[in-house]
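Note that this complex is displayed minus one protein chain, with the remaining chains in position.
This part shows chain A:
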Amino acid sequence: MSESRQSWGRYPAIHQSSESLQWRDELPARLAQWQPGLPFGRGRSYGDVCLAHNQRLLDMSSLNRVIAFDRHQGRIRAEAGISLYDLLTVMVPAGWFLPVVPGTGHATLGGAIANDVHGKNHHRNGTFGCHIERLALWREGQLLECSASDNPALFQATIGGLGLTGYILWAEIRLQAVSTSQIDAITHRFHNLDDFFDLADQYDSSHEYGVAWLDCLASGKDRGRGVYFAGQHARYAEPSRWRPLPLGMPLTPPLSLVNPLSLRAFNYLYWHTKPARPTLARGPYQPYFFPLDSISHWNRMYGPRGFQQYQCVIPSAHEREAIASLLDAIAEARQGSFLAVLKRCGDVPSPGLLSFPMAGTSLALDFPSPQRLQPLFERLDAIVRDAGGRLYPAKDAHMQADDFRHFYPRWQDVEQWRDQHIQSLFWQRVTQ
């Protein structure tokens, strides 16, 4: 049964159909018969990196088996379609954790590699790709095992390679040891951007994880207010079982529920309901890492027209001024977002060629009405460009080709390694 697919932002709304791969050995036959243009995980990238030029996707999400789990060394080898959430469920009871966790547990292992995702501990552990020991890639009729020593150039091109170098069948990850499944998290409210940067300096040296939410609609004396969440794995904890509330958006409302009024109310309440003094609390890892996953299909909230996320990173040298200018431009345009997320990134290099983070600060925001964002995004792009920053392909639906080539000078190496049968709409847009 071929199914219709969209990216997480549901924009651009280009019809795509997918067929599902159930077993590794079926791949060659399925490629010949369905002729897909791109591997597809669970569609958690926002823009068009997960959409195929020929509108035919190969859904890898049923390839979700664990192949081997070494409980002593902390290595796990699993098929590419397994979700990070599922991987954690397997490893956490054995005292292991993924070294890098992005903001959703629904992303797949293959997708995490292809987008070289990062998490709240980028300043310590770098990107997801830094922890891949080995992977198996089917490209142009052969199965190749790649690692830092075997097919190293292809290994590098595949990490952050946006799925273009072939079909990742499985990968092996080096894990980090944890003593419990709980996170000790500090919730720390701050009043302006300078406070954020001070807090990031302070917590980055003492804590493994750190991220901040920012009220991008607050102006005047409240401009730049937000909440910092620092965290680390609890050394001690009582055993607990986490049960998500069955929340979700069962259907897409005809109009976006995200509008200036609801945004202002949400942001106001969010900030004011957080404790005035820094508060330490211990809790399960799921709500700390994946706060939005508890509302399934939250993207439907934006209505049938979808939304766009804007995520950029600004190098340390210019972060204070550039982030302030970005926030000013957004406030002026009155096109804010529920969740503006600020995150300090570190300088751990990724083996990948198109890795997004750099030492500095990353800002991410969701915007409703993706069709009307062009003028604002042009302004934001100019600020990012002038500050020497860059945009994140996994979230992108608007980046100019010139900007992309400037942000990612090694794109041509990836183009050289691209499987000739694979092409995404994103890649077509930024390289042709």
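Definition applied: contacts are C-beta pairs under 8 Å (C-beta built on N, C-alpha and C of every residue); 3 or more make two chains touch, one makes a residue touch a chain; residues count from 1.
Note that in this section contacts and distances are computed from a predicted model.
Student: One chain of this complex is not shown here; going by its UniProt record, which of these names is it: "SDR family oxidoreductase", "Cytochrome ubiquinol oxidase subunit I", "Protein-export membrane protein SecF" or "Deoxyribose-phosphate aldolase"?
Tutor: "SDR family oxidoreductase"
Student: For the chain left out of this view, which of A:66, A:237, A:333 or A:348 touches it?
Tutor: Missing-chain contact among the listed residues: A:66.
Student: Check each of A:13, A:90, A:237 or A:359 against the chain that is not shown and name the one that touches it.
Tutor: Going through A:13, A:90, A:237 or A:359 one by one, A:90 is the residue touching the chain not shown.
Student: Can you list, in ascending order, the chain A residues touching the missing chain?
Tutor: Listed in rising order, the touching residues are 1-4, 19-20, 22-25, 62, 65-69, 76, 78, 89-90, 93.
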